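All protein chains of the complex are present and in place, except for one that has been dropped.
And now, chain A:
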């Protein structure tokens, strides 16, 4: 059995891993784990990963969680072009810096925007107060400003002149609120231009393919009540 990637393209970190593997022609078996059906909570999946999250990589007997770790593992094992994770000490540090910062910053705020605006009300049938949603969107706005001012600045890409893992993780994060109907690129010409460059670097077809699911998130079928019960506490912990 070759490389297996356990993914649900609803999930931002899964999209980053998917795009990276496809773009670099890394051969893998796609194992879909449907989060909205609670498949990540099955006993079968717990055998794969006791943390019950996606993405997960399985390479023979070696199992790996955490999208950043997976991206770095694939980078090294498949010897992808240098620009994804440059050898240059400082350029690499810039990628590491973004990959570390995003967990509790952009990723978190994008996740909350999607869940507060769409997933909690539509999928889980749990209304979110206008004040809570407004607060979440305000925090997202602040984070977007940091992304522009501190990370992107006047560069073509986050770590310098070429697309890297940092851009891939960032763009897939931003597509979360886009999927929720938030116009994150409106009134942000710098970010909009960067988005175009990243999409072009990834390839339009692959980019669209990876984002088909998230762009339909607003049309999620309401969760089965039993599934909802299983998911609720985990969802609330995730977006805390």
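The definition used in the following text is that contacts are C-beta pairs under 8 Å (C-beta built on N, C-alpha and C of every residue); 3 or more make two chains touch, one makes a residue touch a chain; residues count from 1.
Just so we're on the same page, contacts and distances are computed from a predicted model.
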Among "Glutathione S-transferase theta-3-like isoform X2", "WD repeat domain-containing protein 83", "Transcription initiation factor IIA subunit 2" or "ER membrane protein complex subunit 2", UniProt-listed name of the chain not shown: "Glutathione S-transferase theta-3-like isoform X2"
Of A:68, A:122, A:156 or A:213, the one touching the omitted chain in the full complex: A:68
Option from A:96, A:126, A:141 or A:199 whose C-beta touches the chain left out: A:96
Absent chain, residues of chain A that touch it: 50-51, 62, 64-69, 72-73, 76-77, 89-90, 92-93, 96-97, 99-101, 103-104, 108, 146, 149-150, 237
